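Only one protein chain is missing; all other protein chains are in place.
Up next is chain A:
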Amino acid sequence: MSLMENLLMAVGSLQAHKLRSLLTMLGIIIGVGAVIIVVAIGQGGEAMLKSQIAGSGNTIELFYQPSNEEIAANPNIYNQAPFSQEDIRLVETIPGVKQVVATSSAFSTVRFREKTSDSSAIGINQAYLDVNDIEIAKGRGFAASDFISGRRVTMISSFMQEELFEGKSPIGEIIRIGAQPVEIIGVLKKPTGLLAFGSVEAYLPYNTWKTIFAKNEITQITLQAESADQIKRIGQTAAKKVNLLHGTEDSYQVINMEEIAQGLGQITKIMTLIIGSIAGISLFVGGIGVMNIMLVSVTERTREIGIRMALGATRKQVLTQFLIESMTLTLIGGIVGIVIGWGTSALISFFAGWPSLISWQVVAGGVLFSMIIGIVFGLLPANKAAKLNPIESLRYE
């Protein structure tokens, strides 16, 4: 007797009690669905975090972590910008560095007519625009000439537009940063997603920023590598060179991605463990439900089993029939669970802006696992059916 034949027979038997079959599957559907959702969101989140840490464009950030002695010598150290133009020139020469993103930030009051807003004014170089994909909602972005000449132009965040212009178009208006007039040429798109925090910001070409604030200092340096496998080496070389230049021991550092990956792996492991046990319990309970219904079904169909045996079904064939039936039940439940899990995680992604990731391994695992549940929990009922005595079964009322 072929597998296909058995499957068709199983589907027929399950169709005879549609509601019952559906209710029995519910435990499996919920269990598998929950696992899929959690895994999809977990993996999506992990991928997102990793890409944010590693920098989507093969970037690595150089940061300044002063030692205790440096802090003791200069308690005000945190309020001073840690980098200078010299540092940029230094790291630019490291082989494998594609470009160096430099930003300088200053807090400043921004004024438009009688309205004011506390904002950060961020001076950026041209590389910043290449590395960060900045989306402009209105107006235009900076041109190369703006960077060179230090024109008095700015792009503002959508939050600043809300505060100062209340929905009116700010393009072409003059605002005052500190006391200096600057023309607005663009408004940035509102950031979307769960992790996007909006702040009131005005972006300026670095040379503009430099003249407005009369400072020539860099707050943040990010290196972009030519390829991903160079990131680590470039980061370490840059930190070493900058430390040497500043005469510091180890105050200039880059993020150690291996450590972070390890930490992430640890978190993921714990999450998987917790969720795995919850899913395990729900699937176990679902499996018990399947076993229960299959036991009822065997009892109800005692006569059918007797008839089949009288007509020549072997005990093995009866066992197989019921095993395949319970497996079909859980398999359908599993597939429905996967589809529902998939849909739900897509919905969550859509509304919460959190990416979800469904790999074929997860789908295959879900299918396989639900089949295994059917076989494991179908074993007892199927064995009961196979052990029936044909003569007594034929007499069963």
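The rule is short, and it goes like this: contacts are C-beta pairs under 8 Å (C-beta built on N, C-alpha and C of every residue); 3 or more make two chains touch, one makes a residue touch a chain; residues count from 1.
The definition used in the following text is that contacts and distances are computed from a predicted model.
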{"item": "From \"Dihydroorotase\", \"Isoquinoline 1-oxidoreductase\", \"Formate dehydrogenase (Quinone-dependent) catalytic subunit\" or \"ABC transporter ATP-binding protein\", the hidden chain's UniProt protein name", "value": "\"ABC transporter ATP-binding protein\""}
{"item": "Which residue of A:I307, A:A346, A:V363 or A:L379 touches the chain not shown here", "value": "A:I307"}
{"item": "Chain not shown, touching residues in chain A", "value": "1, 5, 12-13, 16, 303-304, 306-317, 390-391, 394"}
